[in-house]
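Note that one protein chain of the assembly has been removed; the remaining protein chains are unaltered in position.
By letter and in written order, the chains are A, B, C, D, E, F, G, H, I, J and K; residue numbering begins at 1 in each of them.
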Amino acid sequence: MPTTHDTDHTYKILELVGSSDKSIEAAIENAVTRASKTIREMKWFEVVQTRGHIEDNKVRHYQVTLRVGFTLE
Amino acid sequence: MPTTHDTDHTYKILELVGSSDKSIEAAIENAVTRASKTIREMKWFEVVQTRGHIEDNKVRHYQVTLRVGFTLE
Amino acid sequence: MPTTHDTDHTYKILELVGSSDKSIEAAIENAVTRASKTIREMKWFEVVQTRGHIEDNKVRHYQVTLRVGFTLE
Amino acid sequence: MPTTHDTDHTYKILELVGSSDKSIEAAIENAVTRASKTIREMKWFEVVQTRGHIEDNKVRHYQVTLRVGFTLE
Amino acid sequence: MPTTHDTDHTYKILELVGSSDKSIEAAIENAVTRASKTIREMKWFEVVQTRGHIEDNKVRHYQVTLRVGFTLE
Amino acid sequence: MPTTHDTDHTYKILELVGSSDKSIEAAIENAVTRASKTIREMKWFEVVQTRGHIEDNKVRHYQVTLRVGFTLE
Amino acid sequence: MPTTHDTDHTYKILELVGSSDKSIEAAIENAVTRASKTIREMKWFEVVQTRGHIEDNKVRHYQVTLRVGFTLE
Amino acid sequence: MPTTHDTDHTYKILELVGSSDKSIEAAIENAVTRASKTIREMKWFEVVQTRGHIEDNKVRHYQVTLRVGFTLE
Amino acid sequence: MPTTHDTDHTYKILELVGSSDKSIEAAIENAVTRASKTIREMKWFEVVQTRGHIEDNKVRHYQVTLRVGFTLE
Amino acid sequence: MPTTHDTDHTYKILELVGSSDKSIEAAIENAVTRASKTIREMKWFEVVQTRGHIEDNKVRHYQVTLRVGFTLE
Amino acid sequence: MPTTHDTDHTYKILELVGSSDKSIEAAIENAVTRASKTIREMKWFEVVQTRGHIEDNKVRHYQVTLRVGFTLE
Partner (left out) sequence: MPTTHDTDHTYKILELVGSSDKSIEAAIENAVTRASKTIREMKWFEVVQTRGHIEDNKVRHYQVTLRVGFTLE
């Protein structure tokens, strides 16, 4: 929850859902990687919810909802 | 709250407020219809808040805040 | 969640529970109609909770808790 | 939120998701009807979340998560 | 959380803080007794918060915030 | 909120409402006693909500909603 | 969140929305001043929500929702 | 948070606590595996809380509380 | 929390973080001013969180997270 | 929730879990008594969570999590 | 909500209540100043609650509850 030193920026917050069949961390990284195609200057994220899909009694993938902050240049 | 089978997508979540003088369902549908002018591939919504306006002691319209998820293609 | 243009008023918020055997909207309207006997100038409402009663495996009525704002004239 | 007069019962609370392509109320009723196949003596419900599915820019169905209370006889 | 059978009433909800140096239950009862001087037909309550005051390293009194529902006759 | 030492178990959580005309603690105990007829190996509980019924300006009974955890043997 | 020393009182809590074009503090004070026309013995307040209205890309006024406690004499 | 395409089902939600000394993901999978002995057709899960036990200044195991949805066939 | 009279609009909600070394109000205004470069027709805001940065035992700046509603024309 | 008259103090808030096999109130008092060995000038508390342990189908003890405020002298 | 660049630190979070008869900002600053007598290296704060005391129908002082993060050196 610490605040950044970049006090002059205004941040915009975007909400994303990423998924992975490996881990919660990979789902977060997939969302960030995908978002980077259109958004520059992402600075931080916050996990809002962790969910997933079950198939044949196994976790098939994790789905993580993120709030991602990026600077308005 | 079920999760979709489309595990390869990253979703982006948008927050909208729709309104209707008829019903809560119509307010939801109005928001989705209006958003479809600029957003493709909306997949699901979640009601965040239901509010409304009162005039002459009658409900004049319903206002429903939605989180809408759509795939980043 | 939009704010009104009537910026000079102070609002008082009242909490009510209305009920109906027809729909959530009718329960809201019943609460507003009943409250209008003693309160003038109701401007908006917000749904706090939606509940109901089940009898013989059917929904017998809906009960909706509202916060209702009215101007202190 | 009112409490019942049946003070001698212990209630058990079950969480269900019902769906309907018509309305929020129909989704609630579908969940209650389906649950009545195995649960007797359902007394009340509380809406936890209202969500839905969008297809071709239209709401295809509503999904309502309910907490349902029934007496342990 | 069960709902009452009195489906025709509209309820108004009042928020009160009662206190007692004996117990949480006594603080609830004191609030109800005091409110009964001006409010008839109280039907149910819900505990919102339980707090208290400490003096000389002892709990001097409990303060319980209640939402109380009563029928609008 | 401490965690148990029994790390090998999977817990299932059940939600119950117990009632008593005496105290909050008695309502909790009544729920646990009643549930013990069908559930073995209950290990812990957590109070979700404390409510009650008022009659003739007196608290007639307390209703406590509990989450109860028990081991899946 | 500290508790008062006035342990004998029962408090009633009122919810108000005050507004000001100057500051959050002025919106709080306007609500308290307006409420003092009909309520004596207000003791404390708690900010529930801070909102506002934007016009021509400027904050036109702040709207602060307060819970205000006063003693039932 | 996406919704499934299986719109005809009613879901029941079960709450479980799984544990693992390895990772949060393993605790989730252990809960799902254990539950599969008695529940068929689990479709999705949602993480409610992540906790754990500390021994000798090390994390001894993770405990993850899940809400698991399965279809009522 | 009052609702606007402009019932025909659909609102989109944007989440922003503004900062200021002077006051909470200035942080709000900085966010609104910065956002106005790309967004027209902002109508209202709601404070989600108030945070800040401390340096040499002094508050160096305030950071306010806002939800801002604007009409989809 | 009332505020104290001691406006010049800065309070520090400590979070504690107390337990008792008798009652919720005794668990609160045990936490306060134990904390008084190292903390002076405790002024108020707030209940965050009420939990407990079940053994042989009986409540073995109550565990109450408190936030306790004390003045920084 | 942005995160700092100082990724190697572990933060400890302290909860404080500061007060001021002038403004919310001054209450925050008073808490930080007072805490600096015993805590070094405070980095950020987050407002948890804003409250206050009313006397003679005027706001006598503001009380702001803060979570303050500081590095464990």
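Assume a residue touches a chain if its C-beta (ideal position, glycine included) is under 8 Å from a C-beta of that chain, and two chains touch if they have at least 3 such contacts.
Note that the structure is a prediction, hence the values are computed from the model and not measured.
Trainee: Going by the touch rule given at the top, which residues of chain J touch the chain that is not shown?
Mentor: 14-19, 21, 30-31, 34-35, 51-53, 60-61, 63, 65
Trainee: What does the interface between chain H and the hidden chain look like in terms of residue numbers?
Mentor: Against the left-out chain, chain H lists 17, 23-24, 49-54, 57-59, 62-63, 65.
Trainee: For chain A, which residues lie in contact with the unshown chain of the complex?
Mentor: Residues 1-2, 23-25, 28-29, 32-33, 36, 42-47, 68 of chain A touch the chain absent from view.
The working rule: only the chains that are shown with their structure count from here on.
Trainee: If each hop has to land on a touching chain, what is the smallest number of hops from chain C to chain J?
Mentor: 2
Trainee: Using just the Cα atoms, superpose chain D onto chain J and tell me the rotation angle to the nearest 5°.
Mentor: Fitting chain D to chain J on C-alpha positions yields an angle of 120 degrees.
Trainee: Could you state the distance in Å from the CA-based centre of chain B to that of chain F?
Mentor: So the centroids are 37 Å from each other.
Trainee: Can you pull out the residues of chain D that are in contact with at least two other chains?
Mentor: Those would be 1-5, 11, 13, 15, 17, 23-24, 43-44, 46, 51-53, 63, 65, 67, 69.
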